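Excluded from the complex is one protein chain; the other protein chains are retained at their positions.
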Amino acid sequence: MEIQVFFFGVLAEATKTAFKHYRGVTSFEELKMRIGDDFPEISHYNYRIAVNNELVYEDPVLKEGDEVAYMPPFAGG
Amino acid sequence: MEIQVFFFGVLAEATKTAFKHYRGVTSFEELKMRIGDDFPEISHYNYRIAVNNELVYEDPVLKEGDEVAYMPPFAGG
Amino acid sequence: MSYKILVNGPITRKIMSSILASLAKNTDAGGHSVFIGQVRADIRGAKRVRAIEYSAYEKMAETEAGKIKESILAEFNDVKSVEILHSVGIVMVGETSLFVLVSAGHRHHAIDACSRVVEMIKATLPVWKKEIFEDNSAMWKENSLD
Partner (left out) sequence: MSYKILVNGPITRKIMSSILASLAKNTDAGGHSVFIGQVRADIRGAKRVRAIEYSAYEKMAETEAGKIKESILAEFNDVKSVEILHSVGIVMVGETSLFVLVSAGHRHHAIDACSRVVEMIKATLPVWKKEIFEDNSAMWKENSLD
């Protein structure tokens, strides 16, 4: 399936990438490994992951067209 | 001595008097008695007394020209 | 005394807007906490409030407001400024009768200090209010603890 991945804040800067399509994704776990291979620098940062605007606390079941966001600690206000 | 007495809020309405001069005042206690005689209706209300913009908690020593204020419970805001 | 808290009639949007315009001057402030009190269309039995008439012991109110300001600045050293405006005279339903603004370096101090100022105003400002109903009858009102 095809998944859209977004990086925010310092992660967008570190990866030099705000947005990347992943095709042929088989699972969330597999997607995370591909992202880790493409952007090893993200391992130096704290982040949380959201799928379709919702924080995930364990690996979710992905479906075609889902949005996955890598988000550093929030800093609004 | 001469003392200026002010009534505020519901007390001004009840006494129909916002302001009254008292002459020949000898003490705070004597002033309070004269005010009580002139305006017996104030005994029906809760109030606090200020002398020269300061709340008094016991009978103060008055001096010429002091301002005495009869104030119902505050209701600002 | 140049410090003047009492405003004749409602505290207008123009007044509030000009205070907001001055905020940017405080470049060491990170948070401003504002409280705006307005006249509510309360129902008392069969009557509805249409206005409140405020009166004050004006000299003492100015003195007490100065004391509130000093005490807040002494207690919160992160607080940069405290503004208080209170109406005297008639204020209609929906209009503003109280405006408090506290500027501080950090948000918690602004919020806590502003809340404290509002409580001190209720407790210590010599101000009285009479609710005026739609039938033009009126009733003196004391502050509740709500």
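Order of writing sets the chain letters: A, B and C. Residues in each chain are counted from 1.
Note that in this section contacts are C-beta pairs under 8 Å (C-beta built on N, C-alpha and C of every residue); 3 or more make two chains touch, one makes a residue touch a chain.
None of these values were measured; they are calculated from a predicted model.
Within the full complex, the chain left out of the display is in contact with A, C. Note on the undisplayed chain: of the listed residues C:30, C:66 or C:89, the one touching it is C:30. For chain C, the residues touching the chain absent from view are 13, 16-17, 20-21, 23-41, 93-96, 105-108, 110-111, 114-115, 118, 146. Contact residues of chain A toward the unshown chain are 6, 8-10, 12-13, 50, 53, 69, 71-77.
As a convention for this text, only the chains that are shown with their structure count from here on.
With centres taken as mean Cα positions, chain C sits 48 Å from chain A. Averaged C-alpha coordinates put the centre of chain A at 73 Å from the centre of chain B. Of all residues in chain C, none touches 2 or more other chains.
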